[in-house]
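Mind looking over this structure? Questions follow.
Removed from the display is one protein chain of the complex; every other protein chain stays in position.
Chain IDs A, B and C follow the sequence of writing; residue 1 opens each chain.
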Amino acid sequence: MTPDELKRQVCRANLALVRSGLVAGTFGNVSGIDRSRGLVAIKPSGVDYERLTPAGIVLVSLDDGAVVGSRRGAGLRPSSDLPTHLELYRAFPSIGGAAHTHSLHATAWAQACRAIPALGTTHADHFHGPVPCTRPLRAAEIRGDYERNTGRVIVEVFARTGPDDVPAVLVAGHGPFTWGPTPAAAVQTSVMLEHVATLAALTLGIQPICRPIPRPLLDRHFRRKHGPDAYYGQRPPPGAERR
Amino acid sequence: MTPDELKRQVCRANLALVRSGLVAGTFGNVSGIDRSRGLVAIKPSGVDYERLTPAGIVLVSLDDGAVVGSRRGAGLRPSSDLPTHLELYRAFPSIGGAAHTHSLHATAWAQACRAIPALGTTHADHFHGPVPCTRPLRAAEIRGDYERNTGRVIVEVFARTGPDDVPAVLVAGHGPFTWGPTPAAAVQTSVMLEHVATLAALTLGIQPICRPIPRPLLDRHFRRKHGPDAYYGQRPPPGAERR
Amino acid sequence: MTPDELKRQVCRANLALVRSGLVAGTFGNVSGIDRSRGLVAIKPSGVDYERLTPAGIVLVSLDDGAVVGSRRGAGLRPSSDLPTHLELYRAFPSIGGAAHTHSLHATAWAQACRAIPALGTTHADHFHGPVPCTRPLRAAEIRGDYERNTGRVIVEVFARTGPDDVPAVLVAGHGPFTWGPTPAAAVQTSVMLEHVATLAALTLGIQPICRPIPRPLLDRHFRRKHGPDAYYGQRPPPGAERR
Partner (left out) sequence: MTPDELKRQVCRANLALVRSGLVAGTFGNVSGIDRSRGLVAIKPSGVDYERLTPAGIVLVSLDDGAVVGSRRGAGLRPSSDLPTHLELYRAFPSIGGAAHTHSLHATAWAQACRAIPALGTTHADHFHGPVPCTRPLRAAEIRGDYERNTGRVIVEVFARTGPDDVPAVLVAGHGPFTWGPTPAAAVQTSVMLEHVATLAALTLGIQPICRPIPRPLLDRHFRRKHGPDAYYGQRPPPGAERR
């Protein structure tokens, strides 16, 4: 993958995020990584989505976040959330893209500082357990390298489980981050996270005390779509038996 | 009805489901049956609605769910929810189509494991009583023939009443299924179920303890539109007096 | 006004109701009256809005509701809610149009059997007090001349105040009716009723115990727009001083 192709992918994913209705104003950003070159591509800071082109996507080094020169890059600054994305790429070697939105319902759960419980099979189709919420950052973490520390509290949450079973998190008092094998997959997970967050909020409105679905149902639905025994869709993974 | 006509009907109904706004991503599916031939047509698994054509609709046998060969069918796999649809067709001889969505409010009631009470005449215009919720599946039912067992717990609910007075159900922790004389009617009922589920949730938000409408009002509205005494619309059933 | 002009007005108002997003399916209807001829025009029963033309609007006699012959009327049956509209026209001599919807929030208040309190100036701009809810119909009233009795319980509510200060009502367990000097005004009031019903439900969600605005504020806002002292808009009523 050339750097230009990476920038095109990331541009397309940012525009898909807008079309999904998950962003208000210039909020939200999507990044992607080319691990063979150690390059991360991300949306520029505070630029209107209407004016976004692949040439405006900013390339930075995974190592230190420094902008990598590009004659067409026009010297734009990367999203101010870049250090958060970099922490995710460093800690989660399996991911190829990350997305951040202020989508309404996922952000409301983040503001409530509550994990989104797995209340139904729609949730289980995408997330193999509750979508966790980070701890609040400490004052020193906020006053210091804030965006990088945001990445660190996310990574803390997944220390034991890794990032693949539940490819999403709520940052307390802030909003959601999602990730996946590609920038497009990260955006798709943002869309499904908002759907699931909406469903969970509506469910609480109907039944304030509500239990998660039982473990066997959670496992069954997640494994219908993920892993060696998946049987949803048209392309079963190699070795999986058709049903 | 030729098998190709059945596939066209089912394709149209699936596309109507998307236009109604009730599905997110590739969720949701509609099927139809030709009882004279013992054939069921259903959406293929995990296929984007944008690419759906009548040729992509999968034909299976009502008897055993086996895919029925079609030169144009391109070997697509049926929706993973097919065994649920088959159970409905086997148990409910009066129905010609079935639909499944993850529409927001109906799914929220399913996640809350609560029947939707008949709180108003909009409900009574379509459903002659509360829209019931199934019992949760047992662990063995989930680990076994899961989609077929989903159909079985639905059928249990209607053992006494039959499927015609309330052509819809909520599967606990999952979401709604609807049915009707045709695939298009099943979709229309999904639309009305979501409307009624939304109304009921809003009503609880205003008045948490709320009683169903009285039986005479339920009967009057349902019978305005259904059965021999219907007087709504332009085509009264034969024998019904015009009012 | 010729009968054809009345039908055009009523057709336009029905189509405006659809464009406003207040109706689902074939629900909802608007009527208008020509008092000099004793003629009422109303939407036909159960007809798709997409196929609605002035020729399809049904003319009936205010006296007895009998359809008035029209070569172009094609013998369509009037809305099943006609008898409710007729009761309103008979009891409220000042009104020229009436509308009925199943709009989400107004219907939710009707299902909750609660009047919509005047919680803010948006309410007071249109309704000079709470929007009342009727008593539930008795079983005998439901089993008898149901639609006419629906009109009667509405009229009961306004016996003391008349229909002009609050041109809207919620029928308990059913939904809203609105009225005004013309069919278009009745539709516009349906739109504003839904807006006010939504605001009131959201307000209760934020503050479950919430008091109505004080009387002087209610009076001030209603009279900014209505009556001899109105000073909103470009055409002050004769005799009103410009401010």
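Some observations on this one:
The criterion applied here is as follows: a residue touches a chain if its C-beta (ideal position, glycine included) is under 8 Å from a C-beta of that chain, and two chains touch if they have at least 3 such contacts.
Computed from a predicted structure; not experimentally measured.
The hidden chain, counted over the whole complex, makes contact with A, C. Annotation: of A:S20, A:S45, A:S61 or A:Q207, A:S45 touches the absent chain (contact as defined above).
Among C:A66, C:A139 or C:L202, only C:L202 touches the chain left out of the display. Note on the undisplayed chain: of the listed residues A:A110, A:V169, A:V187 or A:A230, the one touching it is A:A110.
Interface note for the absent chain: among C:G38, C:G162, C:P181 or C:P214, the touching residue is C:P214. Chain C residues in contact with the hidden partner, per the touch definition given at the top, are 119-122, 188, 191-192, 195, 198-200, 202-203, 205-207, 210, 213-214, 216-217, 220, 224, 231-234, 242-243.
Take chain A: the residues that touch the chain left off the picture are 24-27, 44-47, 76-77, 80, 102, 104-105, 107-114, 136-137, 139, 142-143, 146, 173-175, 201, 204-205.
Just so we're on the same page, only the chains that are shown with their structure count from here on.
The distance from the centre of chain A to the centre of chain C, with each centre set as the mean of the Cα atoms, comes to 48 Å.
Mean C-alpha positions place chain A and chain B at a centre distance of 34 Å. Residue positions of chain C in touch with at least two other chains are not found.
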